[in-house]
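First, the structure itself, so that you have it in front of you.
With one protein chain held back, the other chains of the complex are shown just where they sit.
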Amino acid sequence: MGDCTAVTPLLDLAGVFVFALSGALEGVRKRFDVVGMVVLAFFTAVGGGVMRDLFIGVQPAAFRDAGYLLVPVAATVIAFFWHRQVERAMPGVLVFDAAGLGLFCAVGTTKALYYGLAPMHAVFLGVCTAVGGGVIRDVLSGQRPTLLYDRQLYAVPAMLGSTAMAVLYTLGVRGFAATLSSAVLAFTLRILAMRYGWRAPLARGISGST
Amino acid sequence: MGDCTAVTPLLDLAGVFVFALSGALEGVRKRFDVVGMVVLAFFTAVGGGVMRDLFIGVQPAAFRDAGYLLVPVAATVIAFFWHRQVERAMPGVLVFDAAGLGLFCAVGTTKALYYGLAPMHAVFLGVCTAVGGGVIRDVLSGQRPTLLYDRQLYAVPAMLGSTAMAVLYTLGVRGFAATLSSAVLAFTLRILAMRYGWRAPLARGISGST
Partner (left out) sequence: MGDCTAVTPLLDLAGVFVFALSGALEGVRKRFDVVGMVVLAFFTAVGGGVMRDLFIGVQPAAFRDAGYLLVPVAATVIAFFWHRQVERAMPGVLVFDAAGLGLFCAVGTTKALYYGLAPMHAVFLGVCTAVGGGVIRDVLSGQRPTLLYDRQLYAVPAMLGSTAMAVLYTLGVRGFAATLSSAVLAFTLRILAMRYGWRAPLARGISGST
């Protein structure tokens, strides 16, 4: 959702595509019909950006640009016919998901700063952009949001990427280079967290079985 | 929510009433108290329109017009005292629900076009107006949204009605006649889908038991 940033729209739509694919696959797993698949694809992909835009107080970009609607539809078609093949490629999909996470947190933070929000709130909205769609996907598919309990570092890399973006922006480093390096930071941390099993802590004295 | 269309407010409030009744009855079935009933009645009836207005970027009509609050309250009172009688009349209620579906998709699409959205997004928001309240009702009452898995053609008739509306509007055919014929199209398709058991497809290779 980079309408105010230097991220090429192509990169942005790549993030939308990966998130939409994860939503459509969740629909297949839950035996939803094609309507359920496209709803999950759309809201997983753009739900975080829609939340961010509503919280900033502007009309959500997702309802102005054809790509935000057509890309989730395309992801649904792919999942409809080739979900087995995509599931088998999941480790690869997770890498793309991490790329989407990095990109969305950087773009979301930039947009919030551009509209005059304080850095602290911009970081929060960057994280919302990156993780909000997944939370909506989980609520719609009738399960507790994975984000809240599974202890994988998912929001935390997004928060660090958003923070980097806010610092760079405040220092006057804007545009493509700043967005890309913040996105790469979040992406790298997310990949490392997956590889080494880094985990978010539970409250003191709470044992780990969910 | 026809504040910018030629649909008579009476028709619009009839749609609100039927949707509110379905929300209040869901509250009775789940043994919710009167607070739960009125919350479900309200958000089932106006939730889709509220989503549409937030996505368009205008203040939701539901918070400007007394009818959108009073009609759900009236539906709750009726469900509170006479839910058995209304349940027994359910097949009849489903016809009214189909009428609400048709009306809401046509009105929602028109409003989005009126505010300058592209036809594709207007169709999407027309469907949101028609089906969004039911999704909110299901999420609030703690179940997976029926829309996503039950394979009944519910969103699809709304999509075709919205598409007809967008085509007519783009061709310059606006006002009551266009709204009514789009609504009748969606209504008819919905009734036929119920009567002949037309079903939305599952992803390839997924069998049908939910």
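Going by the order they are written in, the chains are A and B; count residues from 1 in each one.
The rule is simple: a residue touches a chain if its C-beta (ideal position, glycine included) is under 8 Å from a C-beta of that chain, and two chains touch if they have at least 3 such contacts.
Predicted model, so just to flag it, every value in this text is computed and none were measured.
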item: From A:A14, A:V73, A:V95 or A:L147, residue that would touch the chain that is not displayed; value: A:L147
item: Hidden partner chain, touching residue among B:A79, B:V107 or B:A155; value: B:A79
item: Positions on chain A where the hidden chain makes contact; value: 54-57, 117-118, 120-121, 124-125, 135, 139, 143-145, 147-151, 154-156, 199-206, 209-210
item: Where the missing chain touches chain B, by residue; value: 27-28, 30-37, 39-40, 50, 54, 58-60, 62-64, 66, 69-70, 79-81, 83-84, 139-142
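In the analysis below, only the chains that are shown with their structure count from here on.
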item: Turning angle required so that chain A lies on chain B, C-alpha fit (0 to 180°, nearest 5); value: 120
item: Separation of mean Cα positions, chain B and chain A [Å, integer]; value: 29
